[in-house]
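Below is one structure, written out as structure tokens; comments come after it.
With one protein chain removed, the remaining protein chains of the complex are shown where they sit.
And now, subunit A:
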């Protein structure tokens, strides 16, 4: 790579006569980019094309000879199958509730951390820690150590106040999964929003304060509009990561009790049921859902990005 880029660098300062043709120079500039680009296309795009093709086949891995082309049968089956439709609904519900809850909590925490107080650095560290627990380990912690109906910490603490002793995972399975995810994702939202808060124009805020604006007015009319794009970014990135969540569902409920989301269903339908065609169709649906979210996400990222570049 070094050799190829040295050429155009030297060529630029050399007299026009010795310049290599423009096309060659363009390729030399592109060369450092190509390995990464080719690698990404081969490893991520090709398998997806294969998924797309397989999704049109009726193909159970246990009966490979019965494989045949069935057009949109798999999609019809995915969209009409009650279990699969339920997993679409679970995915939407899980993603939306976790993103909204962690955004609201993250905003509150970011506002608290934005002001000076004793031990702010320590509190920031305490708050980031949940995000830095390996997801499977976090799910195990919630499942066995916090939620366990007999000796979990939650019921242990309830015991002190004479409260009830619920079986959290069995009674409210989806809520149990959501709570553990909110715990892990709130720090993420907090970090993004804190960065947003700290990029505010302090002079503008000071000026508003001099003009007699109250804290609430400053928050409502200056801080919130400024934070809007950071909120959008947090929501969209959170959605992209949580739509794909597999670890928490797999660990806490193993997809049981009506908590199977689409990634879990895709995993199950080919890893356990060996339904390759159905799994692929469900996978394609996850992708379509992600593309819808991603289109918005890309727009937000690119508007923030343009601002950075133009700065």
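Note that contacts are C-beta pairs under 8 Å (C-beta built on N, C-alpha and C of every residue); 3 or more make two chains touch, one makes a residue touch a chain; residues count from 1.
In the analysis below, contacts and distances are computed from a predicted model.
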What is the missing chain called in its UniProt entry, if the choices are "Putative iron-regulated membrane protein", "Carbohydrate ABC transporter permease", "RNA polymerase sigma-70 factor, ECF subfamily" or "NADH dehydrogenase"?
"Carbohydrate ABC transporter permease"
Looking at the full complex, which residue from A:24, A:129 or A:224 touches the chain that isn't shown here?
A:129
Of the candidates A:26, A:175 or A:224, the residue in contact with the absent chain is A:26
In subunit A, positions touching the absent partner
1-2, 5-6, 8-9, 13, 26, 29-33, 35-37, 39-40, 43-48, 50-51, 54, 108-109, 112-113, 115-120, 122-138, 140-146, 148, 150-151, 153, 155-157, 159-160, 183, 186-188, 191-192, 194-196, 199, 209-210, 215, 230, 233, 237, 240, 243-244, 246-247, 250-251, 254, 262-263, 266-267, 270-271, 276, 279-280, 283-284, 286-287, 290-291, 293-294, 297-298, 300-302, 304-305, 308-309
